[in-house]
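Dropping a structure here in structure tokens format, bear with me for questions.
All protein chains but one are shown in place.
Entry: subunit A
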Amino acid sequence: MSELKRRSIEVYNWFEQRLGLGAPVIEAAEHEVPANTASWWYVFGSAATVILVLQVMTGILLALVYAPTAGHAWNSLEFLDHNVKLGWFLRAMHGWGSDFMVAIVLIHMAQVFLFGAYKFPRELTWIIGVFLLLLTLGMAFTGQVLRFDQDAYWGLGIGASIVSRVPLIGAPLVGLMLGGPIIAGPTLSRFFTLHVFVIPGILLAMVGLHIWMVLRLGINDWPMPGRLVNRKTYVSEYHHLTEKTGIPFVPDAAWKDSLFAAAIMLAVMACALWFGPFGPTGQPDPTIIQTAPKPDFAFLWIYAVLAYLPPSLETPVLFIAPVLGIGAMLLLPLLSGEGEKHWSRRPVAVLMVAVIAVILGAFTRLGMYTPWSPVMNAWTSDPIPAAYLKDRTPLEREGALVLQNKQCRNCHSIGGAGGMRGPALDAVASKMTEDQIIRQVLQGGGNMPAYGNALNPSETTALVHFLTTLRGDDLSPAIDASQHLVSSSEQPAGPPKEH
């Protein structure tokens, strides 16, 4: 045994004499870090790196089978899912790995922000981190395109439409993005190149820089309230702290990183096994228009924001907001490179993280059920509750048919079923008088199209009569107060039903 050990050391030394990498690597691994940084809060960066390695590995394995041409990509994904042994699992790992990576990069970013890690001398580490976030999102978007299905096709259409709004150079930019006049073969090839060569290359190089700087400048020490960062004294203070409380990163601090990385890998595998791969959804055939395209999870919030922006603000917001947001993140360490690091003394920072998290969460949630979209098949699939038809006149029942036939259900729900674009109609007559309903139906307004051209007078009459019966749980009908005043001198008061 000791002979074997001696021989292995000899082999190691043979390589080490020529490579000279072992000693510096070991020294880097064992470098001293302040004891207070050996915390469970400091594990997200290494976890993101581990998932990046997973993504590279699974990505290479998928590329063994994937056919990056518009005509065959979708078929090759189906082939991967069903004909290649464990192909579905590799696709699932890559897909879930992507979601986990975006999530962990965001958590990592929030953590270093709240811990003031971006302050002197780690400004550039943060700035490169901002680019790493953008590159990670770039990988997520281009990866979604490579899953070349209906969502990818129309997602590219959304991307091209956004790019086309760039002033002056919109048209050439669309050409540059699509690689041709339409979304087709050259478009997929471009995104394949971006996803497989360009972005990963830049990403890996920047991760290298990022980690190099962490080693060179030392991991951010645990912030203490009142311990301010000062450009003149920080480096010596940090050095002093490391000398006083230093522990070797490997193994004293790194065991938490490695345990957390293992947990995350297990979580990715569990999700992959339990939920399986993402899609592909329908074929990327633009002539199949029965589709409701949606982006992947990381971009749902943008999808939701785009639904709520008023038309006049959309283009400015689309191009000014990202510039401001990214610019603010890049400038943050340069403008606030000194001072307090501890979150308890930085209420604005904590508030910002909370507000941004709530905003992203709320818009993502909205993006999951898209209340702004008409439900295209509601008019043929959702029934009118029987209670709304009981004891109704034939005219009113005819109105229910009109409501169904004219696709009102696509935007308005009744009995909890139907679209959410417009208000639910269950209690419409308790909020609007007959006159108001007629006006709204015929002229539209407030985000409702005018139906004057789509309804003949008898249909309108029937529809409005049906709608006036919808008063929720027998709420009192809406009353036109002014009409009541005018008519009260002539006849006894009552709901303004007859004209």
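Everything that follows uses one rule, which is that contacts are C-beta pairs under 8 Å (C-beta built on N, C-alpha and C of every residue); 3 or more make two chains touch, one makes a residue touch a chain; residues count from 1.
Here is the rule we go by: contacts and distances are computed from a predicted model.
Colleague: The chain that is not shown, which UniProt protein name from "Rieske Fe-S protein", "Peptidase M48 domain-containing protein", "Extracellular solute-binding protein" or "Amino acid ABC transporter permease" does it carry?
Modeller: The chain we cannot see is recorded in UniProt as "Rieske Fe-S protein".
Colleague: Of the residues listed, A:291, A:461 or A:483, which one is in contact with the missing chain?
Modeller: Of all options in A:291, A:461 or A:483, contact with the hidden chain holds for A:291.
Colleague: Specify the residue from the set A:251, A:339, A:361 or A:444 that touches the hidden chain.
Modeller: That would be A:444, which touches the missing chain.
Colleague: If the hidden chain were put back, which of A:80, A:93, A:178 or A:478 would touch it?
Modeller: Missing-chain contact among the listed residues: A:178.
Colleague: Write the list of subunit A residues that the hidden chain touches.
Modeller: Counting only subunit A, the missing chain is touched by 23-24, 27-28, 31-32, 69-72, 121, 153-154, 157-158, 160-166, 170-176, 178-187, 212, 215-218, 235-236, 239-240, 242, 283-287, 289-293, 303, 306-307, 309-312, 314, 372-374, 376, 379, 405-408, 410-411, 421, 444, 447-451, 453-454.
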